[in-house]
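Certain chains of the assembly are absent from this excerpt, and the rest are unmoved.
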Amino acid sequence: LSGSGFILSGFGFILNGSGFILNGYAFADQNSDSSQGKVISCKIGTWKTAQTIQPFFYDKFVPRGLKTEVLHFTNPGDQKTALLAGELDMCGTTLAHAIHSASRGQPVVVVAALCNKCSALVAREGGDLSTVSDLKGKKIGYVPGTMHEILLRETLVRNGLSPERDVLLTRVDFFDMGMALAGKGIDAFLSGEPFPSLAVLKGYGKIISYPYYGESIGTINAGMLVRKETIKENPQLVHDLVLAHAMATRYLLANQKEWLEKSSTFGVPLDVLEKAASNMELAWEMDELFISQARALGERMEALGVIKKQPDYESLFNLEFVEKVKKELE
Amino acid sequence: MNDRLIPWVLPFTVFLLWFLSSEMEIVPLYLFPHPFEVAQSGWSYIFGKIGDEPYAGRFVYDLAASCTRISLGFGLAVMTALPLGLMSGRNRFVHRLLGTSVDGLRAVPGITWLPLAMVWFGIGIKTTVFLVGMAAFFPIYLNSATGAREVDPLLLQAGAMMGVNRFNAVFRILIPAAMPSIVTGLRLGLGISWAYLVLGELTGVPNGLGAIIMDARMVGRTDIIVVGIFLVSVIGRLSDLLLKLLLRFCFKNAL
Amino acid sequence: MLCDKNVFLGVENLGKQFPGNGTPLTVLENINFEAEDGEVISIVGRSGCGKSTLLKILAGFLKPDSGSVFFKGSRVHRPGPDRCVVFQEDALFPWLTAGENIAFGLKRQIRDGSRIEREVDRFLDLMGLSQFRDYLPREISGGMKQRVALARVLILNPEILLMDEPFAALDAQTREEMQELLLELWGQFSHTIVFVTHDVGEAVAISDRVIVMDKNPGRIKDVINIELERPRRREDVNFMRFYSRLYKLLRD
């Protein structure tokens, strides 16, 4: 590492040295036994999007003595790094990311689902594209290494198009997809909500396909991730969080208006969310089917060369908490 | 033309072009918002009541949070880069020791520090301050090294003869004499601190001007992004003026 | 010869070389002289004979390669406010006003603000600069700058004043005025003065003793005592005599 040294350690020294001022809230809150009656707080990471909103409602459902603080991210990689560094107790993750991480031997465990669906293949409105097979020879935006890449390739192959030869895949950041499409930089993109609905409502895009294929990957999208050691050391906390997650999910599913209204405070207009709602499915339950779909996802990823070897799905997915919570809720 | 109007010629021209192209819809409005729409969003962001709209009324809080982070990060950069730069400008050994490393690190994208900073400092204000400070470090370092290197040795000799010790010479002679270069470095550093604020606020902090820009980007709200550009450039310009004023107050020959 | 402890300023076997291209350049060789307290000594010599180098060694800015400089019995190592230099070039701090430049050294020695003010006022007055207290160096003329440079060291009351062609850039009249001013101040404060010049008239006008230096390598060619009463008049025949003698010495 070319001499980051002096400056880095200089910065580090000063930063850590002045820890009293800056730390403030950073280290005040590692979990201890929640039975002691004093309030402990834990940190949850998620995106500020409608489909990953549940953590913002946990506080309604956690047992007394537990408080949650939600930190939001824009990138699953950063979220996972924060989790591994012990800065978060639980965080959202896309399943592709979880598989990638586990295949590299990182001690992460998915303990609940977060959402399903949320993807759509969008083409430019007014163009000559109406079906997937029209994409031949077109430029399609994607984000390398994500769920959406896998789904895009799956969709193309299923429609008899070779992702390498028949279309031109173009790296575009998530948030730039709409711009790129509207500005005619690309002809289509496959991305997560709310961008597809946004494209439709603003009038420059139309959805030509939802890339869900029940017999393989299905509609799975994201889950909640914890560290292995958290499960070992504080299973009660994980349980409490999964329970809160389940209850929050059920609450939001029952109160769609509140869900969307809260979501729109993140910046997306309500009408876009209402349009997108049918393509977003909040979730918490996981079962064997879920894991087998994840396996299918993992196989696609290996075939694509995104991962080198399959992770140990048994230890990546822990159904224990979901099952226990399910019983408690019934 | 009135001298005080000249600086506004360019911004006004840009505004006019923007207004006209929006009115004539040369660029579709969904791609780039109309100035009035942006003005409305800006108004709501600054003066709106919290809760009325997604970003309404957050400005003061964002500004306060960002200013704190900028002050800390920029302060940290000044405290490290200025002494190191001055030393490396005057001392061959320090120059050789640091030169290569600093010149290499300068080229490293700020965003790549984010995962490492999270490992070192956790998420929260320390990482933010680190990233902001990192960005401001290099221009301050390089410019103060250039400045220090070109100080007339005669002035230092004159000081020594009048009984200034080596430590005092730094403050009494070296810094004032290198001031024009240092000022350029500080101004560049402060500017880039603001520019790197979005990186610092990308992760783990709930508010701030950088955070709101990234939030708006995430949900595709171009109007808010333009508001952000506008506000950051106004505030950046103000902080630049403040810095200049402060320096002129402290050192007469600084610009 | 070991330098006598009682000598005020003693220069002993001084030698200095600069690393040239390949072969080192001997700038000073075997320089010996002494100065008494309160004496005015001029050093004259052609450009490049090492006058400035010698002065810098006396001041402590340069280390000699051989020999040493003794000041009141102890060896000179570093610069200090007891041996002040008025430089050949303009070396005022450009970011300080005339008044602040003059106060600069004194602030290092005493803390009492109002005493500093008074001293600065006194020296501004002495130099006829009272009007220009708040002017920056770039706003005043060359002659004024040299007066500020002189004032900022005189205020420190140094025991030795080292002056490196301080008046070279001034016109004849201003120069003579400055020479008179210098002698007047010397009458008041009686510092020891080592005065480098290439102006023979100047050397005769102010010195008790003139050291004539040779070039390549720089060494002492001759020392001439100027036995003239002060104030000296340039029209005086004896003045002319010393002038011609020195002029010839330099020419050869």
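Order of writing sets the chain letters: A, B and C. Residues in each chain are counted from 1.
The rule is simple: contacts are C-beta pairs under 8 Å (C-beta built on N, C-alpha and C of every residue); 3 or more make two chains touch, one makes a residue touch a chain.
Since the structure is predicted, the reported quantities are computational estimates derived from the model, not experimental observations.
Across the full complex in this structure file, the chain copy numbers come to A x1, B x2, C x2.
Throughout what follows, only the chains that are shown with their structure count from here on.
Any chain that touches subunit B and also touches subunit C would be listed here, but there is none. In whole angstrom, the spacing between the mean C-alpha positions of subunit B and subunit C is 49.
Centre-to-centre, using mean CA coordinates, subunit A is 79 Å away from subunit C. Between subunit A and subunit B the centroid-to-centroid distance comes to 33 Å (mean Cα coordinates, whole Å).
In subunit B, no residue reaches two or more other chains under the touch definition. Partner subunit B is touched in their complex by these residues of subunit A: 2-7, 10-12, 14-16, 19, 22-27, 47-49, 71-75, 77-78, 81-82, 85-88, 174-175, 178-179, 182-183, 194-195, 198, 202-204, 264-268.
The touching residues of subunit B, when paired with subunit C in their complex, are 152, 154-155, 157-158, 160-164, 168, 172-173, 176-177, 179, 251-253.
Those residues of subunit B that touch subunit A in the shared complex are 28, 30-31, 51, 54-55, 72, 76, 79-80, 84, 97-98, 100-102, 104-105, 114-115, 118-126, 129-130, 133-134, 137, 202-204, 206, 214-222, 224.
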